[in-house]
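Every protein chain except one is present and positioned as in the full complex.
The letters A, B and C name the chains in turn, as written, and every chain counts its residues from 1.
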Amino acid sequence: MSGNTFGQLFAVTNFGESHGPAIGCVIDGCPPGLALSEADIQPDLDRRRPGTSQFVTQRNEPDTVEILSGVFEGKTTGTPICLLIKNTDQRSKDYGNIVQTFRPGHADYAYFQKYGIRDPRGGGRSSARLTAPMVAAGAVAKKWLAEKYGTTFRGCMTQVGELPIAFESWEFVSKNPFFAPVADVSALEDYMAALRKRGDSCGARLRVSASNVPVGLGEPLFDKMDADIAYAMMGINAVKGVEIGAGFASVAQLGSSHGDSLSPAGFKGNNAGGTLGGISSGQDLEVSVAIKPTSSILTPRESIDTTGQSTEVITKGRHDPCVGIRATPILESMLALVVMDHALRHRAQCGDVVHSLSPIAAQA
Amino acid sequence: MSGNTFGQLFAVTNFGESHGPAIGCVIDGCPPGLALSEADIQPDLDRRRPGTSQFVTQRNEPDTVEILSGVFEGKTTGTPICLLIKNTDQRSKDYGNIVQTFRPGHADYAYFQKYGIRDPRGGGRSSARLTAPMVAAGAVAKKWLAEKYGTTFRGCMTQVGELPIAFESWEFVSKNPFFAPVADVSALEDYMAALRKRGDSCGARLRVSASNVPVGLGEPLFDKMDADIAYAMMGINAVKGVEIGAGFASVAQLGSSHGDSLSPAGFKGNNAGGTLGGISSGQDLEVSVAIKPTSSILTPRESIDTTGQSTEVITKGRHDPCVGIRATPILESMLALVVMDHALRHRAQCGDVVHSLSPIAAQA
Amino acid sequence: MSGNTFGQLFAVTNFGESHGPAIGCVIDGCPPGLALSEADIQPDLDRRRPGTSQFVTQRNEPDTVEILSGVFEGKTTGTPICLLIKNTDQRSKDYGNIVQTFRPGHADYAYFQKYGIRDPRGGGRSSARLTAPMVAAGAVAKKWLAEKYGTTFRGCMTQVGELPIAFESWEFVSKNPFFAPVADVSALEDYMAALRKRGDSCGARLRVSASNVPVGLGEPLFDKMDADIAYAMMGINAVKGVEIGAGFASVAQLGSSHGDSLSPAGFKGNNAGGTLGGISSGQDLEVSVAIKPTSSILTPRESIDTTGQSTEVITKGRHDPCVGIRATPILESMLALVVMDHALRHRAQCGDVVHSLSPIAAQA
Partner (left out) sequence: MSGNTFGQLFAVTNFGESHGPAIGCVIDGCPPGLALSEADIQPDLDRRRPGTSQFVTQRNEPDTVEILSGVFEGKTTGTPICLLIKNTDQRSKDYGNIVQTFRPGHADYAYFQKYGIRDPRGGGRSSARLTAPMVAAGAVAKKWLAEKYGTTFRGCMTQVGELPIAFESWEFVSKNPFFAPVADVSALEDYMAALRKRGDSCGARLRVSASNVPVGLGEPLFDKMDADIAYAMMGINAVKGVEIGAGFASVAQLGSSHGDSLSPAGFKGNNAGGTLGGISSGQDLEVSVAIKPTSSILTPRESIDTTGQSTEVITKGRHDPCVGIRATPILESMLALVVMDHALRHRAQCGDVVHSLSPIAAQA
């Protein structure tokens, strides 16, 4: 109820602060009998972790996950799975100068007003570091969905700042630090290098999709598949916009061209983005998100302090100049958690039936 | 859990089908002591109801609301408020031709696969008619929020199909059937008339905002104010995209300009759209949504029937050529329900304190 | 959250007041495809309804149920089922004398302090009349469970006031107004007649059980099958105690005799009452409840009024001298709702598997 649990039947309760002793989560509702060890989870955490290139925060954190419960002799038992990640590189002194002031665009001000108290070390609870346990939980969901339905998830960056990134191939995504689907990322490197030199930050646009999603997942009125995806994505730090399928482009489309035709072989397009009436159609889920520029920058900004007086704020310390760069694994995990939860909800009400998949997906 | 209840502390459970005996909702959690009668609710229903202009469905439905419980001698008692709207104009024969086929872009196919059964009359449960009870519930939330905090809600259309609508003034919104913030809507009328003649439909873009929202509402991790807004908006029929504040424009912004500066007098901009770190900042909540073109159109479309065979589909009957036209009151209500729920959640954890509001809001 | 919804996956939201226009409920999560009409529900309502003998309230209310949604062509569609029962016999003037005073043992005082306002007509929301929608919802659950697993529910009265009722046979239960499992109820009639003459009321003890409950339902830690049964039973008006299986008798038992032995043919006793570690064992669920004497009696009582001054209270009007007499159908329904919810929860996590039943149940 205080918003630290994601999902209803595959419920992930997240805890921890950026610079506290540990962060982690408890997964409640995982089906029993899934083979699971830390080795299933660590790779996704490694894809997200800081310190891996010059374009992300230099905080060096191994983010090693430990399974504290819910697994016996290598298999899930159906009881809660606690995943713990100890914090090891907490350079808290970097943040001393922001305790009494509010960074423009940062959660500082709102937290202070809400609770009357906040943990300022590394952003405390508002840090994007808290996405790490979700990436870990998402890895568990991904594994179960892959084994049960063959469902897969992938994402990439489609724009950084003002630079659009034309899609070339999924194969390139894992070969550069940007998760960009292009062979040559030198333009991106130059853009980011210039930005960093100026002490500024920029936004990004990312795409995430899921294939082989069973037909019929999602609830009809409020917990629509697309509504829950929007909730999941907009809940990721710095996200300011979410589109499903054609998204904002659908405003200018006509009904005669927007609706994806059906043939006996499947759908003939994917303006829907994989969901009709809030329920998965068997088309690929296709989601696009906008990520705003980081608020912790070296450029001085006009602000106020906790007493309401005018002041100027500069954020020193280690920060991502574009949080979108490391966000792809996070988007994949959150999408996997949404699909997982709806897979369990569907079989609660409708039984353990998987309807025929419609094979024609959006063109990459 | 099956997705028919919206909200956690101000929980609205929606029931009914387009052509069943009645639709309605049960509000659980309304604070006691609020003066309430049907007259507080009917005006918003009247703003949304069909049959009011040539640009919306000609279904003629008075949508008269009855309060069945939860009010005693004109005041809420703290117990569930059941709101009932009887269906009176159910011209079901119009839909006979769509029972065995799936409309491209419509929920038909997904419902059929999910449940193995569906009520096809007027779209059954997937009809946008089910937003009427939410407008009714939203009116209750609006009234309580207005009395308690002075919070107000308003919305307008900002684009219809390919036609952008430049903002002139809020005062015009109630003076035309499009909820357009412009004095002269003749271009919109011409556009819609041409579309209707062709038997086609189009999308729309709408804006909705809230002023005088208390600072500190929203939860830090998952039930962020913006995440819950995205969930609420994307859950409205036909919505394909949601933006908060600068939205997708923030991708190309720099951190030095995106973050809204603070001064002792308040914020100096509203790229945030009223939420920082998922928590309301006191700035106006600013939301933009994309609505896709209606799938029920007179233009013939390629599709399949329930046996998987190829067929052609034409939708006769009464339909909105642009569902965005009547959507403004729905957006306002859903936004009000989100704010209401978070207002109650906030005082559960943090007590009944209203923090100082930040007066400088986004420019209209 | 405000406590008007029962169950999580088969969620029943109850609304209404004793003397308002209507009472009812919305069932969310019913599996699709169940054949359902009012005729499936009305018989249980008739078993519970008032005015059927001289030992229950003379309020004469047909309690006719209407299905407003969720059923199409005689089958459930998976969408919310709204069940409405109109109030027809609201003799409100009977209650005028209790508006300003608090009946000892009645909810009056607590409601007044909680909400600062209450609907006093017939007890308003605190009336046992609000169990009628639960009986209706329970009938839906019973039907699905019977068809899916062969699960059945039955209950009886085992003590009224100081008179214990020795179990003779289930067949007698439906043949007397007390739901007593005995052929001759003349002693009960005499007891109740004498009580009524004195203007007093008495308590009762009831038993309810379920047979053919699938093994494995219930959650391990908090939502244990027995915990949820205790919650359901203690939530029924006037219930003050709940036992599962051996109940309070287990205090004086030894471990060597309490634990039910297992043999290849099943369990050899049922001290467990059908649940081990909170999970159904396949033994019959066996529950016993204590119901307190009605607080609305003709005997004058010392009390206070809403200003805190001393006063004397007599309750006129029509009341049950022993609410336990009509409670058996309520207990059955609440037990059915608990089992139903856990059946859906179980298949969400563990799939649609029914484990072998253990045939040896408690001796009647």
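Everything below uses one rule, namely that a contact is a pair of C-beta atoms (placed from the backbone, for glycine too) under 8 Å apart; a residue touches a chain by one contact, two chains touch by 3 or more.
The shown structure was predicted, so the numbers you read here are calculated from the model rather than taken from an experiment.
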Practice task
Out of B:Pro32, B:Pro62 or B:Gly116, point to the residue that touches the absent chain in the complete complex.
Solution key: B:Pro32
Practice task
Consider the whole complex, including the chain that is not shown, and state which of A:Gly105, A:Gly124, A:Gly245 or A:Pro329 touches that chain.
Solution key: A:Gly124
Exercise for the section: Decide which residue listed in C:Cys156, C:Ile297 or C:Ala327 touches the omitted chain of the complex. Expected result: C:Ile297
Completion exercise
Hidden partner sits against chain C at residues 1-6, 8-9, 14, 102-111, 113-116, 125-126, 130, 159, 161-162, 195, 200-205, 215-224, 226-235, 237, 239-256, 258-264, 268, 271-273, 275-282, 290-295, 297, 299, 301-304, 308-310, 321, 345-346, 348-350, 355-356
Exercise for the section: State which residues belonging to chain A touch the missing partner chain. Expected result: 1-2, 4-5, 8-9, 11, 13-17, 20-24, 26, 28-29, 32-33, 66, 68-70, 72, 75, 77-82, 114-119, 121, 124-125
Fill in the blank from the handout: Contact residues on chain B toward the hidden chain run 1, 9, 29-32, 78-79, 220, 344-345, 347-352
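Please note the rule applied: only the chains that are shown with their structure count from here on.
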Practice task
Mind naming the chain pair that shares the most C-beta pairs in contact?
Solution key: A-B
Exercise for the section: State, to the nearest whole Å, the distance from the C-alpha centre of chain A to the C-alpha centre of chain C. Expected result: 46
Exercise for the section: Could you tell me the distance, in whole angstrom, between the mean C-alpha positions of chain B and chain C? Expected result: 39
Practice task
Find the geometric centre of each of chain A and chain B from their Cα atoms only, then give the gap between the two centres in Å, rounded to an integer.
Solution key: 26
Problem - Shared interface positions of chain C, touching two or more other chains - result: 1, 9, 29, 32, 78-79
